[in-house]
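One structure is given here, and the rest of the page talks about it.
Note that one protein chain is taken out, while the other chains of the complex remain in position.
Going in written order, the chains are labelled A, B and C, and every chain counts its residues from 1.
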Amino acid sequence: MLNPNAAGVYAIAPTPFHDDGRIDEASIDRMSDFYREAGCDGITVLGIMGEAPKLEPEEAVAVATRVIRRSRLPVIVGVSAPGFAAMRTLTRAVMDAGAAGVMIAPTSNLRTDDQIVGYYRQAAEAVGDVPWVIQDYPLTLSVVMTPAVIRRIVMDNPACVMLKHEDWPGLEKISALRGFQKDGSLRPLSILCGNGGLFLDFEMERGADGAMTGYCFPDMLVDVVRLSKAGRRDAAHDLFDAHLPLIRYEQQPAIGLSVRKYVMKRRGILASDAQRKPGTALSATAKAEVDYLLARLSRQDERAGRLAA
Amino acid sequence: MLNPNAAGVYAIAPTPFHDDGRIDEASIDRMSDFYREAGCDGITVLGIMGEAPKLEPEEAVAVATRVIRRSRLPVIVGVSAPGFAAMRTLTRAVMDAGAAGVMIAPTSNLRTDDQIVGYYRQAAEAVGDVPWVIQDYPLTLSVVMTPAVIRRIVMDNPACVMLKHEDWPGLEKISALRGFQKDGSLRPLSILCGNGGLFLDFEMERGADGAMTGYCFPDMLVDVVRLSKAGRRDAAHDLFDAHLPLIRYEQQPAIGLSVRKYVMKRRGILASDAQRKPGTALSATAKAEVDYLLARLSRQDERAGRLAA
Amino acid sequence: MLNPNAAGVYAIAPTPFHDDGRIDEASIDRMSDFYREAGCDGITVLGIMGEAPKLEPEEAVAVATRVIRRSRLPVIVGVSAPGFAAMRTLTRAVMDAGAAGVMIAPTSNLRTDDQIVGYYRQAAEAVGDVPWVIQDYPLTLSVVMTPAVIRRIVMDNPACVMLKHEDWPGLEKISALRGFQKDGSLRPLSILCGNGGLFLDFEMERGADGAMTGYCFPDMLVDVVRLSKAGRRDAAHDLFDAHLPLIRYEQQPAIGLSVRKYVMKRRGILASDAQRKPGTALSATAKAEVDYLLARLSRQDERAGRLAA
Partner (left out) sequence: MLNPNAAGVYAIAPTPFHDDGRIDEASIDRMSDFYREAGCDGITVLGIMGEAPKLEPEEAVAVATRVIRRSRLPVIVGVSAPGFAAMRTLTRAVMDAGAAGVMIAPTSNLRTDDQIVGYYRQAAEAVGDVPWVIQDYPLTLSVVMTPAVIRRIVMDNPACVMLKHEDWPGLEKISALRGFQKDGSLRPLSILCGNGGLFLDFEMERGADGAMTGYCFPDMLVDVVRLSKAGRRDAAHDLFDAHLPLIRYEQQPAIGLSVRKYVMKRRGILASDAQRKPGTALSATAKAEVDYLLARLSRQDERAGRLAA
């Protein structure tokens, strides 16, 4: 079960489809193996990049269950929904199937501090006594939470054990939350960072516990987290910077998932890079750009012997 | 089956719950009878005011099915969803159960004309060969469709037979669409108006075919539509104006549904005015204000013999 | 100088233009006389409905100065601006010219409670020791302030003496603020209501001190406020309800100002209903609709002897 000591890399898993839109179980298995072998500490399924709203309820449960069984890693399941009934049902089903916890994003109509805190109080009631994660992603969700609001949510809800941090800019937020813990006003809380990893280098230095993102080279995320925790600052940045051109490319809104699935297909993890509708597809030029970035990455890799050496 | 000649009043039905949040079948039946007896020409279920996102998929189908069977009126079912899979599944289930058509709202991320038209093309594919309704409600959905965009959607998709018009302000939009039909660039299309009925008086005069809204006195809507079509302008406005203080009160965002359910409970239609979470409740003062408006309405009613005399 | 005891009706004045876009001084004078003769307690210029952003800085000062001199009423000047430099300059100029205070709307990028409170702290610094008004208008400004946030702003800033209340729905907010005053946590504060007057009947009963809106019949606003304060509830509602069809028509976003200026031109107050670009114009049909509503209002007026008798 997820707890405030969770750390390392939780891969945000895409949902693999066949070209015709059916769920691709074989790719789910390969992907689960891939994440474990890459050194990930956990997997998050049915997140925003998991195309969760495009799945039928029973499909959602099936995907989560398959990843849980195959990966043998702690699995966090995104249960965000416009209504609490669906949230409750999905939570029960995936916890029964062995999930480690669930992740809850706020609905985009929330504006004031009290509205946000009130929403999480109701959501916590809905999911029951299950460890859960706050998703703080203003760029996509249009909900802005101050550090003080996050503190209120955490202190109000004992089952809240983790923050998926993807505010942008967000470095000062990590510092503020860690400051709250130092002054005793906030209890322990795991902070894993999203945003495609775009600021992971500095997020680790600000006190994050790791990454929760789906960048297509999770092994790099694992190494950056490790190097950073070991105090090898320059080595962490060297490795990170080598990947930054691709991280940046993958971080483009709307087409980011296409890039990610395309690379995972090229790497032999997914059989298809198809998305369910409404989705996006890469143009031939965009694919060639990704290919070029991969080629540059691999040349750099050769030069360096091993990337994270 | 719904077609472009649909006219009159389609009541937007709330979903009746018991105080503990279970669906209240007996109230569904009473409500269905009530709408038929009030002279409604159809019923729309699982709309924004139907708390649709708070229902489990099987509950949604059960509610729609019960209304279809009990009311023996044409029933339109809201099937808006963040993903097309859920939209397709719900559409099939309710059409099998005898629905007259489905209603589709755009997702709130759509901005450009092409994005909106493209979204409806994909949605039309998802629902298949089933009559459907465009919901045009910018205040809540944040999507702005010009008359020309609505024309493109209608001309692109033969199964699109109706516009639920609730732009605000929207009178010129009705005139523009009827103008397109006069110049031959738009085929026949039913236009029913929402927005709680707040502009029904003039919407009818601009060429609307009727109302699709859940105002708690559907009999008044029926009479206004009838009087307006009969050319009895002053009588239509007299009746409408008598209700306007309450229409205005019910039209408040966020608490409108509370007002509506409260009045329907007072009128003996619903056993409870409960909403599923997240919901809102009326304060004692607000209830007293609604009571006051109802008392004024009823005095006016007495004065006038019968309201729509 | 404006203080927390301000009450009654402050008319939101449009800026009168000639057809060619030049400012129309003669109409400013007539309008100033008209508001005073209608019984208004004050005038607010350069508000959102005053087309303030379309004026050059020197024009803004000239308009405010002319209204101040001619009306001999307390005049509040909207000084909202994207930057504090412009806010400071305009405030100084109009206070020198004899304004009673200034009104400040938040910038639309503000989201969290702290951002809003912080913004008003900086704005208060910018305007200096001058009485000022919070404008709380989420529908147009996209900024949502809880009662607790308004309390923080008021308690932080001694020069803040009034709330222009136009949240929607907003009745509970008035009750909450008055409750804060009862429990001693909020100091005296004038609350005048906007939103075109659409809820003035109940706002007065919730504890508002009056109206600050530009509805084209300010005499009616004056009478409703007076009747309500005198405890003549039914009479206040009777008068209000007679105007509600037009209030509602004038309250349409984007075209509301066109309706207002059109009626003020018809009533002989403005020489032209022109707006500076970007503006909107009423269609012939819309004008006929307004004419019809005015005719109905005048018939009702005759029936009642005098409207507010």
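Just so we're on the same page, a residue touches a chain if its C-beta (ideal position, glycine included) is under 8 Å from a C-beta of that chain, and two chains touch if they have at least 3 such contacts.
Note that the structure is predicted; figures quoted are calculated from it, not measured.
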> Which of these touches the unseen chain: A:N109, A:T140 or A:S175?
Replying inline: A:S175
> Of C:P53, C:G128, C:P158 or C:P188, which sits in contact with the chain we cannot see?
Replying inline: C:P53
> In the complete assembly, which of A:R30, A:R88, A:R111 or A:R206 touches the absent chain?
Replying inline: A:R206
>> If the hidden chain were put back, which residues of subunit A would touch it?
In response: 168-169, 171-172, 175, 198-199, 201-202, 205-206, 234, 237, 240-241, 244-245, 248-249, 252-255, 283, 285-286, 289, 296
>> Which parts of subunit C face the unshown chain closely enough to count as touching?
In response: 51, 53-57, 59, 81-86, 89, 107-108, 119, 122, 125-126, 276-278
>> Under the stated touch rule, tell me which residues of subunit B contact the chain that is not displayed.
In response: 111-115, 144-146, 148-149
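To be clear about the criterion, only the chains that are shown with their structure count from here on.
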>> Let me check something: if the centre of a chain is the mean of its CA atoms, which chain is farthest from subunit C?
In response: A
>> Between subunit B and subunit C, what distance separates the C-alpha centroids? Give it in angstrom.
In response: 33
>> Please tell me the distance, in whole Å, between the geometric centres of subunit A and subunit C computed from their C-alpha atoms.
In response: 47
>> I need the residues of subunit C touching at least two other chains; which ones are they?
In response: none
